[in-house]
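If you scroll down you'll find the structure; I have some questions about it.
One protein chain is absent from this view; the other protein chains keep their places.
== subunit A ==
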């Protein structure tokens, strides 16, 4: 994310095109239902929608009122035309069906339109049919699959992907991924080099290739704007996601939750009585400088910045009228803006500090470090145990347990049982299901007897030599299985430079 660009780096593709495309498509769909209409939006589409089309744009296209889709809440809309913007989920279909059927019972006829984003599923139509309203609603797709969050960051904003694929083994979204890739390649030229690791990466790649082949010959001869593309399955690297955040951006996310690239700073940050929605991207000059800094450096940096700012302000002393005029008309606005941002980020830092010092952040980091490096295992385990016993935070405890499981290639049976018991006692037995799910996703597992670390390690190193010998497919499928973190990180040296050279030397023939 927003690494400082090297001077010789090529210019980034213009990703705002994606935004315009999505907006135009949405407007087209809205215009399909001419006249005034009320728009019902599913909660987790709200933030993405906000980035695409403002309320005023929606109003321009005759959207009268906006509602949030809230299951089990009565619908107050009195409009004659209702438009639903939803994810293709069965519960949404039931919601719409209930609404339509209620209207039917009341003898009311309205027009209903369902817009599925990013695509519709047959299962959804099935439900509509089973509920007997298939003929009453019209269905459309808003193929909005990529949202540019920053100049160099696109997101599919598809939170259910993880659960559906890695937990339930449901591959329905892979098609969506392939479509998104297809969109990228049509807009920015086909990708000349593809690398990947993981099963889902492979499937996405293959589906995308099929899509490309079907249209072969139509769009060619474009200079590719995207040179390399890497596919990584999340389950190849759970560790990164499980570790505590230490850079500024990560901690902001930890504390305030960054949603679709923007964050809600509460009153304690803004030092006023209102909370403020702030867009965090490369345009925020202060943020872009500190986002990737280790948190311990951030304070120093910010205070330095504050001093500089003060100095800039101070310059106006001893200016003559002309200089002053210049200053006010040209620089002051920028300075003020910077001032505002600076105070926001300082406020955010304070909040983060307050929260992190409340728990023993130091201890936590130490334990994580121990887990990653593989030393003082016993202490780490008892730290986690204490963490659970003290009911510090249910989610943090789980996070640590998963980290332990992944770095150790599964918990030893004794720990596996005792930690789970402790956890159930602390947070309630319903978490039995949580554990069963975590196990299925491979996040929290029990060590199989004989599957010790060294055995795994030798297997992986053999696998890597095999790869050198050219048995790439073998390597691929074994790697795709649950991998041992330590062995893999040793071999791949989870460092992006090293991985890059590896990839160049030995392109994964997907």
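Quick notes
The working rule: a contact is a pair of C-beta atoms (placed from the backbone, for glycine too) under 8 Å apart; a residue touches a chain by one contact, two chains touch by 3 or more; residues count from 1.
The criterion applied here is as follows: contacts and distances are computed from a predicted model.
For the omitted chain of this complex, the UniProt record lists the protein as "Vacuolar protein sorting-associated protein 16 homolog isoform X2", which is one of "Vacuolar protein sorting-associated protein 16 homolog isoform X2", "Myotubularin related protein 11", "Transport inhibitor response 1-like protein" or "Dynein light chain Tctex-type 3". Of A:10, A:107 or A:169, it is A:169 that touches the chain left out of the display.
The residue from A:20, A:91 or A:307 that touches the chain not shown here is A:91. When the missing chain is restored to the complex, the residue among A:357, A:393 or A:425 that touches it is A:425.
Interface with the hidden chain, as seen from subunit A, comprises residues 89-91, 94, 121-123, 126-127, 130, 164, 168-172, 174-175, 178, 203, 206-207, 210, 214, 385-386, 389-391, 417, 420-422, 424-430, 432-433, 436.
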